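Here the complex is missing a single protein chain, while all its other protein chains stay put.
Letters A, B, C, D and E name the chains as they come in the text, with residue numbers starting at 1 for each one.
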Amino acid sequence: MEQGIRKKQVGDRVEQYALIRSSVRGIASNNKPFLTVMLSDKSGEIEAKLWGVTPEDEVQYQARTLVYVQGEVVDFKGRLQLKVRSIRPSNEHDHVQVADFVKSAPLTQEELLANIHAYIFAIENSKLQRITRHLVKKHQEAFLTSPAATKNHHEFLSGLAYHVNCMLDLGDALVKLYPHVNADLLYAGIILHDLGKVRELSGPIDTAYTLEGKLIGHISLMATEIDKAAEELGIEGEEPLMLQHLILSHHGKGEWGSPKAPQVKEAELLHYIDNVDARMEMLKEALGPVSPGQFSERVQAMEFRQFYKPSFIPEDNEDDS
Amino acid sequence: MEQGIRKKQVGDRVEQYALIRSSVRGIASNNKPFLTVMLSDKSGEIEAKLWGVTPEDEVQYQARTLVYVQGEVVDFKGRLQLKVRSIRPSNEHDHVQVADFVKSAPLTQEELLANIHAYIFAIENSKLQRITRHLVKKHQEAFLTSPAATKNHHEFLSGLAYHVNCMLDLGDALVKLYPHVNADLLYAGIILHDLGKVRELSGPIDTAYTLEGKLIGHISLMATEIDKAAEELGIEGEEPLMLQHLILSHHGKGEWGSPKAPQVKEAELLHYIDNVDARMEMLKEALGPVSPGQFSERVQAMEFRQFYKPSFIPEDNEDDS
Amino acid sequence: MEQGIRKKQVGDRVEQYALIRSSVRGIASNNKPFLTVMLSDKSGEIEAKLWGVTPEDEVQYQARTLVYVQGEVVDFKGRLQLKVRSIRPSNEHDHVQVADFVKSAPLTQEELLANIHAYIFAIENSKLQRITRHLVKKHQEAFLTSPAATKNHHEFLSGLAYHVNCMLDLGDALVKLYPHVNADLLYAGIILHDLGKVRELSGPIDTAYTLEGKLIGHISLMATEIDKAAEELGIEGEEPLMLQHLILSHHGKGEWGSPKAPQVKEAELLHYIDNVDARMEMLKEALGPVSPGQFSERVQAMEFRQFYKPSFIPEDNEDDS
Amino acid sequence: MEQGIRKKQVGDRVEQYALIRSSVRGIASNNKPFLTVMLSDKSGEIEAKLWGVTPEDEVQYQARTLVYVQGEVVDFKGRLQLKVRSIRPSNEHDHVQVADFVKSAPLTQEELLANIHAYIFAIENSKLQRITRHLVKKHQEAFLTSPAATKNHHEFLSGLAYHVNCMLDLGDALVKLYPHVNADLLYAGIILHDLGKVRELSGPIDTAYTLEGKLIGHISLMATEIDKAAEELGIEGEEPLMLQHLILSHHGKGEWGSPKAPQVKEAELLHYIDNVDARMEMLKEALGPVSPGQFSERVQAMEFRQFYKPSFIPEDNEDDS
Amino acid sequence: MEQGIRKKQVGDRVEQYALIRSSVRGIASNNKPFLTVMLSDKSGEIEAKLWGVTPEDEVQYQARTLVYVQGEVVDFKGRLQLKVRSIRPSNEHDHVQVADFVKSAPLTQEELLANIHAYIFAIENSKLQRITRHLVKKHQEAFLTSPAATKNHHEFLSGLAYHVNCMLDLGDALVKLYPHVNADLLYAGIILHDLGKVRELSGPIDTAYTLEGKLIGHISLMATEIDKAAEELGIEGEEPLMLQHLILSHHGKGEWGSPKAPQVKEAELLHYIDNVDARMEMLKEALGPVSPGQFSERVQAMEFRQFYKPSFIPEDNEDDS
Partner (left out) sequence: MEQGIRKKQVGDRVEQYALIRSSVRGIASNNKPFLTVMLSDKSGEIEAKLWGVTPEDEVQYQARTLVYVQGEVVDFKGRLQLKVRSIRPSNEHDHVQVADFVKSAPLTQEELLANIHAYIFAIENSKLQRITRHLVKKHQEAFLTSPAATKNHHEFLSGLAYHVNCMLDLGDALVKLYPHVNADLLYAGIILHDLGKVRELSGPIDTAYTLEGKLIGHISLMATEIDKAAEELGIEGEEPLMLQHLILSHHGKGEWGSPKAPQVKEAELLHYIDNVDARMEMLKEALGPVSPGQFSERVQAMEFRQFYKPSFIPEDNEDDS
């Protein structure tokens, strides 16, 4: 796929296959039904309206359908929208499949697993290592496909494992710079910190919060799992307690969802590593489609700030990694 | 014991037995060591200074010692202090024991247990009943002696069970007024809401936070215990999840220590019942020694407000219950 | 009336009488005028659009008109809307009247008045009783019909008196549990706490804020009325002052509209009783149309939270009271 | 009195008459009683300790006593203190009187009354004028002697009337600059805005909050008085309502004690005039004793900021007015 | 121009020349392009929709075009909108020019410059005077035409200079009332406080933030300019430092954009003068079109409050100045 839907500007023509991520019915002022569909490919997504739809259309253009669409990008109240000229469902002769239109991490699941395993093996404290290994193994399949969130950052296939992967590399760099930090505790905390999201979120595509995700949350879910893992493995001592504390405190404070503020050095550092990696990812996303000398759209999870790409920074600099 | 140490006013003489709750050594400006002791009986406590102490004195007047003391109440920077004229450790001929000097709940442990059991048996949903019964039984001894907090409210022997007992009666009244409330879930939530404090706090006298109390907290500790109890009892379905949610959300919001805000009706009501009972107890404490037409001392946990006792309210009205 | 407008789901047909609560004229993109009307019956209300209206229609379909309407419920941007197929004003042969379409308290005005009078007579302090009786009598008619608010909670005919009625029962239960509370002061405070709303709001249907409601507010209006009532009745002493304090402080703190925080025990309790009853009513409203295992809509006055109805709670449990 | 107690620096000798404003008994570590007295003259006040006092001393050196004192100014934990060498009560031969040692407004009560009357007569709207005149007359004596606060600003004899006097002059200047402001409403609002303090505070010397001051507050007290004045004078229409709104809203918002935010232009302006005059007075006080090129002490009511007196501003510039 | 576009009410007919301030293209639900134009004259502006436009129309009705328009004022979702019946670009025979349709300060640029110069000459401290004169001269042209903001207050031609002009008159009045204030520093601070806006904003019409406006801001830009001006003029001593402090602190605190809170008396006063003048201007704007006895629209920059015009205030009172 050449350029991708999200790279288009106002006035650009669109002729490509795309995945319908969501489809909502409405009634127009002329009394006729219409669909608001979100069309996506790996580059991102764009909204479109299908006016005057028939009941068959409503069935045909549901979420998770692949379509071939032609049209033009327009500006609708400051946001891009696709003005559809023609649209049809894809068929077998088109040789397209959903997986090609879903954004996913830049590393394969095998690569992610290998990297994370390497860090698990680097944990010298056997209690911490065993608990971590046990829980990663227990949730391995979901861990490798889950997004890290429903929106904001790493909200793509394998986003969770990729986020953990990057945080581990950052943690490794920090341990070298601050040798008084305990690498074992930090690595174990990084690997497990968001693992509860495999229960908080419904899965890799169009993810939503589960009931236990809403009422308990990934933080408390994982703290309980650590306690139970330690019991199952017959592990005693302060290690499981510290690991639970790292999980419980990694959002930093009560307003942000942590029932306890960090009270252990590695817990404090984990909170910062999580933030830095999430923000770097959000900025990469937001500034990716921006030309030098321009501002990005507002980034919701960063206090709705807009970010500027200085005109002296060469374009391709953004495309690395 | 006639009047009690906490009822004394500036200028009153003191001649009584008392329990040393804490004892801290200092060095005075004349270079001599002294002890700051907190003397208590069932009415409350008062600070005193023992000047120019010998090494023997330091041993003799440690925390948890019973003493006979004579002196006079004075004002020290706006707080009452006991000016000690003479002090000696009690001996066997004095026939006094520690239990007589420790404040405790107005109901006996047997009465408290009977009341709480009655509510457990009133829970019709068998899953909720079994989990509740299991956990109360598991922690029964500590539950019946633990204070509800290190300070602020119900910080006395059996304070936790007494707080739960009063909350249950209040919950019962509310269920009658608002029949759309589910009594089973509410009772189970009330009984378990603070049970984690038997692990968060060190015990009934001079209680302090334990390590897991500081780093995990009673809220998360009990959520995990419920999850494990359900597993042990082979209980599935939404009941253990709802119960965990009630525990996790009972502080109302993140800033107050809850990782989730209430999202179930009974969780919202539990939060209010907890608040009302704690505040009524604090106000009873604060206004107890106050004469009609006067203000109380500032109540720390109620935004440092002072409370006024209207002069038209008869004195003995405060002494009920 | 069988099911009621508010119980309808997307796709349901509507054929019934309804009351137009509000009617606002707009101009559509085809340049023709249309009306946005809010149709209601006792179950609640739903929005509808009347497209391409004539000048006669605009006159005919004003607020407070009863109509017969046919159509279908659709989803418009996540909210329910009635797609109108036909509509006509009701006539004498329809035998319908406005009172049948207005939501009102579950108790009659006579019942409410009798209950409130019983509590007034239970006030033993004659000064408090006389002031309370005087003010209830003065505003009796408006008190018995006024809603308790323009939206959020008890926003229906007799909502104010019903809210007071429930709070009194709750107060009664609390006085029994906490006998150190002064029942006289509490009952008087409950009865008068929101009575200023008969001046703050414009009346029982489609209520709006009056000028003195906006610039002075029900809290200050009632504090002044108490002062004047005491003067008229020749009452001196602390009673009128305490009663004014209870009214002034019942929103709890400055940010919530109270010029003074509670500084009397009964004032603190009044604030909590007001909150508990309002929140129980809002939750009953929000969860009423919700099926077990589902979440309610967001509740604006409860920090926009959604509430879950556990799937193990039997349906009819919500319909009591 | 030459220089005044508040102008003294560390190391300066003191030999002068002074007024004891407060006297508190303590017990020193050598077991002997001592007095902490606050000595004052018109320039301000300084703390002193009278060590080893006899019972006669305790009687002799109570608040409101005039004394002759000799000693030296020392630094005690960053604050100035008077190290007393000798002290004795004044006697008739000393020819000193309390009034000479109490700080008061720079204008006499007659001057203040005349100025305020001039503004009352400038109010053209007869309803506003009559209400204002009525209330000023009713409280005239207390109005002319009351301080404006217990601390922070204008906390001296006639401070309230002086504050109003300055605000009126400032209001006059603003009305000339912004002719769309209604002078009548603004003047009436300024004159009455803090008049409730004659009931909130206990009187001109060592003022404290009264019971109705604490539980109702000057804002609500005056709103009620306006309502009653209008009734007594048979005044109807919006004028009394607007005047009440100006009083109720003059602290600007809920957190600062106003039950309503300003919703009338003159109410908004009144809030600003009140602030500007209070802050100018506090800064004059704080910077008065400061040399050019130095910082003042921290000003509590101005977020504990310290203020700098630029070294290029000539000294006598501060002494005007 | 008789009445002006902003004075029109719902139902009023419009037949006049107007300036298009902005023009945004959209696509209607019938798939045809339309323009949303903002039409303005000196009285203010009103929105209008041009439906079904041709490509020529899109070119013809761009921002900064003068048009002749006929239509009717309607209500659209609570805001006024012009329903266009006919529209055409103006031509030479119409004898209209842009300047006649742009709102500008009530004083001419010459008058504003003369007044400001008078204050500069009144600055006796030669260092302060020279820096002020230097910077006003440097930016004179932009200073005299720039608005004071993009919206909220003084957002018109010469708005900045007019705001400064009014603040100087207010400062003059305050210096007379509080002679301990240093007039030199205050005048210099007022004149320069917002001068950085000539670099922060893009110019007098349809102003927007510049890149250095967004990333540095007028406060820091002007602080740097003062430092550089002092260096260029060879001025040493505290004067440039104080002037920089006044600029840096004039928003009052960090949350409002000032890196330092005021720590000099004149800085504190400058902050208040800025606020009072901005708020008086906003209230004049908001209440101008309001009839006595009515509320204004919500004022965004004043916490979205609505303001009431008392019915006893004569109409023409608003039109002064």
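Annotations
The definition used in the following text is that contacts are C-beta pairs under 8 Å (C-beta built on N, C-alpha and C of every residue); 3 or more make two chains touch, one makes a residue touch a chain.
The structure presented is a predicted model; accordingly, all values stated were derived computationally and were not measured.
In the entire assembly, the chain absent from the figure touches the shown chains A, B, D, E.
Across the entire complex, the residue among A:12, A:57, A:72 or A:268 in touch with the chain not shown is A:268.
Remark: the omitted chain is touched by one listed residue; of A:173, A:208 or A:301 this is A:173. Residue in contact with the omitted chain (choice from E:4, E:26, E:44 or E:257): E:257.
Only one residue in the set A:146, A:182 or A:258 touches the chain that does not appear here, and it is A:182. In the full complex, the hidden chain is touched by chain E at residues 211-212, 214-217, 219-220, 223-224, 227-228, 231, 238, 241-242, 244-245, 248, 253-260, 263-264. Chain B residues in contact with the hidden partner, per the touch definition given at the top, are 24-27, 29, 31, 211, 214-215. Seen across the whole complex, the unshown chain contacts chain A at 125, 127, 166, 169-170, 173-174, 176-182, 185, 237-239, 242, 261-265, 268-269, 272, 275-276, 279-280, 283-284, 287, 295, 302-303, 305-313, 317-321.
We adopt the following convention: only the chains that are shown with their structure count from here on.
Counted as hops between touching chains, the shortest connection from chain D to chain E is 1. Where touching is counted per the definition, the chains common to chain C and chain E are A, D.
Chain geometry summary: the mean Cα position of chain B and that of chain D are 44 Å apart. Listed for chain B are residues 238, 242, 263-264, 295, 308, each touching two or more other chains. With chains as nodes and touching pairs as edges, the resulting graph is of another kind, matching none of line, ring, star or complete.
Of all possible chain pairs, those that touch are A-B, A-C, A-E, B-C, B-D, C-D, C-E, D-E.
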